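Every protein chain except one is present and positioned as in the full complex.
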Amino acid sequence: MIGRLHNLISILDLTRQDIDLILEHSAKMEQVAIKKSKDLEGKIMACLFFEPSTRTRLSFESAMFRLGGSVLGFADVAVSSAGGKGETLADTIRTVERYADVIVIRHNLDGSARVAAEFSKIPVINAGSGSEEHPTQALLDLYSIKKLKGKIDGISISLCGDLKYGRTVHSLGMALSHYDVTVKLVAPPPLRMKPAVIAEMKEAGLRVTEVDTLEEGLKDVDVVYMTRIQKERFPDVREYDALKGKFRLGLKEVGLMRDDAIILHPLPRVDEIDPEVDSTPQAKYFEQVHSGVVTRMAILKLILG
Amino acid sequence: MIGRLHNLISILDLTRQDIDLILEHSAKMEQVAIKKSKDLEGKIMACLFFEPSTRTRLSFESAMFRLGGSVLGFADVAVSSAGGKGETLADTIRTVERYADVIVIRHNLDGSARVAAEFSKIPVINAGSGSEEHPTQALLDLYSIKKLKGKIDGISISLCGDLKYGRTVHSLGMALSHYDVTVKLVAPPPLRMKPAVIAEMKEAGLRVTEVDTLEEGLKDVDVVYMTRIQKERFPDVREYDALKGKFRLGLKEVGLMRDDAIILHPLPRVDEIDPEVDSTPQAKYFEQVHSGVVTRMAILKLILG
Partner (left out) sequence: MIGRLHNLISILDLTRQDIDLILEHSAKMEQVAIKKSKDLEGKIMACLFFEPSTRTRLSFESAMFRLGGSVLGFADVAVSSAGGKGETLADTIRTVERYADVIVIRHNLDGSARVAAEFSKIPVINAGSGSEEHPTQALLDLYSIKKLKGKIDGISISLCGDLKYGRTVHSLGMALSHYDVTVKLVAPPPLRMKPAVIAEMKEAGLRVTEVDTLEEGLKDVDVVYMTRIQKERFPDVREYDALKGKFRLGLKEVGLMRDDAIILHPLPRVDEIDPEVDSTPQAKYFEQVHSGVVTRMAILKLILG
């Protein structure tokens, strides 16, 4: 990324300077988000959601509208030619690039956003591809940390839950590698982060430890990053039932946290955070939703502005 | 509602002054609907349709666009996290409130719009919840009556069809309670309005009578409000078959009405009004559709303006 952002496919494509630039612009967007602007008037964003998503899609749409742009696309592959008529992703992209100024794509296959970017003449933003990458989520997570804790360098963070399949923790882990951060990996044994990923994080200079219990994960950290544990990941449902209660954050567990620690979650949650926790000062996951809008405004502005 | 409208959840939350104010603003919107305005430029409406609807959704969207605003959301719960991932309504609302300036919600469960409003920091408009409430429909019905008959006080109206399950007649009945109106309830025995609702209407000062046949319902009234009789409400399909012909409004039945009476219908209709009736001077149900746009413009303007 020299001068101007073109595609946003993987957190790995960004330098620390790139990330810092995006976070700075996100902070500037706080005011624009309220007052609205016409900076992207006449620009068109195509949302291609091959996999359904409320949050990410609506967040991008809200960001685009606050900058004065327009949105077209599909929320469901069933209503697209790619669904019914067997069109290749390459052909869909080479078609949609004629309709819009930027493509936001979510797809169930790893590498799909990269393929889209290779075929596209217009910028492509990865809104979640397969189980590997969700770079705008990682950027909004970083922005939330910086906004709420005042800094990223020097913080300690626990990544909790499904570290094996969760694409948000993968992207966040890679993003944190640019900073001076202590990371605790908190997962039940079947959902531990893959050794290769841990090795990469350590190589990048992160201080990484692994713990087995949520209790251990909650203590002595600035940020607790919770994720869903999905039933369908377990071959034996009894294994899931045995585990889920142990990775549930309730008021008692919040009591183990530092008073000034914060809880983040990419949402949606199912029952891994008790609703009682929502009213604690540590609960920041709905503020994090707002961070998603300003971060995506910054990304759209940097790409199209 | 003091000074400015915030939520619109139930007709019961509105005073007569509130309703009259909305109707006055609706009349003013007739010109704006043609010329269009930029009064809500930069404002975002989130449409959360957990239950499909063409008419109500597109009517709200048309209203928002005519005032210069933008629209995001979903038309189908299947493409939302609430569908696939089991998110609670409370969490969906606390997310979407970060993306928009007003939420328009349709949901299959009674009380859902109220729950949404309790969790939302931004205004919530009920676009139909369960079998109980559809307040914007009631307001556009009142506006249609006032526009077409010149007044609401002093009129007589027959509510015809499914009075037991139809949410539009429930909301309209409650709205009419604020006015000096004579009401005939015209339903086949299995679909009669619940005694509790009738008691409430009488207590509010309405003159209410019940009749069994459509013929009785059509005579000597200013307004005939037709609704669909849904096959699936009957345990025995033969009972439905026996009834449906008797609650069908054709040219012969229109002949029983006063010359200056009007026919309204919330639409969609199936076969309870013969298409031949469409060209009679009494048929006003498509003009009523237009009333839906101006009434919703007025509501959006009062809430967001």
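We call the chains A and B, going by the order they appear; numbering starts again at 1 in every chain.
Just so we're on the same page, contacts are C-beta pairs under 8 Å (C-beta built on N, C-alpha and C of every residue); 3 or more make two chains touch, one makes a residue touch a chain.
Remember, predicted model here, so these are calculated numbers, not experimental data.
Of the listed positions A:Ala90, A:Ala199, A:Val237 or A:Leu251, the one in contact with the omitted chain in the full complex is A:Ala90. Screening B:Leu58, B:Leu109, B:Leu148 or B:Ala204 against the full complex identifies B:Leu58 as the residue touching the chain left out. Within the full complex, the residue among A:Leu12, A:Leu72 or A:Ala199 touching the omitted chain is A:Leu72. Along chain A, the points of touch with the absent chain fall at residues 41-42, 44, 46, 70, 72-74, 76, 78-88, 90-92, 94-96, 98-100.
Seen across the whole complex, the unshown chain contacts chain B at 35-36, 49, 52-55, 58-59, 61-62, 65-66, 71, 75-76, 267-270, 275, 286, 289-290, 292-293.
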